[in-house]
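Here the complex is missing a single protein chain, while all its other protein chains stay put.
Entry: chain A
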C-alpha cells in the first residue's frame, strides 16, 4: 500500500480568484440587487429620494421588515419556515396594547410579558412541527389564521367591539423605556449637522431629519447580532448543520430539536419586537398589522441568499433584501410609475433570486 507521507499539492485544484470567492458568498445577490435598484431609481426617481430625509424614509419600512426577515432567514437556514410571523405581529401588538392600555403596566413589565407570550406561541409552533413531523409550512400556515383570528376577536373583546386599540402613546409617553423603542436617536448630532449646513433644514429652522429612527438602529443591531451568532458561535454552526441535514447533525451531537424550537421562538420574538416598535410609534394597534409580512420576510431572506431547502444563507443578505424592499415600496412614490407595480416587482425579484441561488448552490458544492 502506497502511503503518501507528504501529499503534494494537487495539480487539479486551481487556486480561486477573488471573483470566484465572492461569487460564493450568499449575500452577493442581495448586494447586487441593491446596486441595481439604486441605479434604477437614480435615473427614474426624483432626486429627493436620495437626500438624507429620503433615505430615512425608505429605511424605516425596510427596518421593520428586516427584523422579521433576518429572523426568518435564521429559521430558514435551520431548515424551517414560519408563515405565522405576520399574524404574530398583530397578535403580539394586541397583547402589548392590552398590557399597557387596559392593564396600565409599565414597559419594563409589558415588554418581557409580550415577548414571553410570543416565545410561547413560537415554541408551540416548533413543538408541533417536531412532534408530528409535518412540514412547518403547513403547521405555521394554520397559525397564520389562528393568530390573525385571535387578534381580531381579542381586540373586539378588549375594546368592546373595535378592531383597533388606541391610547398606547399616552400610556407610554412618560415611560423611561419609550425612547428605546420609538422616536429618533442622535438628535444632537443631526441638529449640529443641520446647523453647520451639511444637512437640510425645514423653514422653521429645525433639521429636516431629526435623527435616525430607532427602528433602524434595532435593524442594524439585529443584523450584527444574527451575523455574529451564525458565523462565530457554536450555536451558529448548529443552525447550519440542522438545516443542512438533521440526521447528520444529530449523529454528530448537535441538539437538533433544541435548535429548531429556539429558532421558532426567535422568529416569534422578532415579530413581537416589530409589534412593540410599530405600536409605540403609531400609538395604536389593530388586527391588520403585519398583514402579508410573513411572505415579504421570507422573500427578503430568499433575496438575501437563503436556500429554500435550508442549511445556507446569511443575515447580511436578508438585511440587504429588506433594503431592496424598502427602496422599491417607497421609491415608486418618487417616480411616475403606478405604485402597484410593487407587487409585480416582488414576484419577479423572488423568481430571479431563487434561480440565482440555485446556481450559487451548485457552485458552492461543486455539483455538476
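The rule is simple: a residue touches a chain if its C-beta (ideal position, glycine included) is under 8 Å from a C-beta of that chain, and two chains touch if they have at least 3 such contacts; residues count from 1.
As a convention for this text, contacts and distances are computed from a predicted model.
S.K.: Identify the UniProt protein name of the omitted chain, choosing among "cytochrome-c oxidase", "Alkylation response protein AidB-like acyl-CoA dehydrogenase", "Sugar ABC transporter ATP-binding protein" or "Glutathionylspermidine synthase family protein".
M.R.: So, among "cytochrome-c oxidase", "Alkylation response protein AidB-like acyl-CoA dehydrogenase", "Sugar ABC transporter ATP-binding protein" or "Glutathionylspermidine synthase family protein", the name matching the hidden chain's UniProt entry is "Sugar ABC transporter ATP-binding protein".
S.K.: Which residue, A:199, A:237 or A:284, contacts the hidden chain when the whole complex is considered?
M.R.: Missing-chain contact among the listed residues: A:237.
S.K.: Of A:49, A:73, A:168 or A:249, which sits in contact with the chain we cannot see?
M.R.: Per the contact definition at the top, the residue touching the missing chain is A:249.
S.K.: Per the definition of touch given earlier, which of A:193, A:308 or A:364 contacts the omitted chain?
M.R.: Result: among the candidates, A:364 touches the missing chain.
S.K.: Going by the touch rule given at the top, which residues of chain A touch the chain that is not shown?
M.R.: The missing chain touches chain A at positions 1-4, 7-10, 13, 15-16, 231-234, 236-238, 240-241, 244-245, 247-249, 251-254, 307, 311-312, 361, 364-367.
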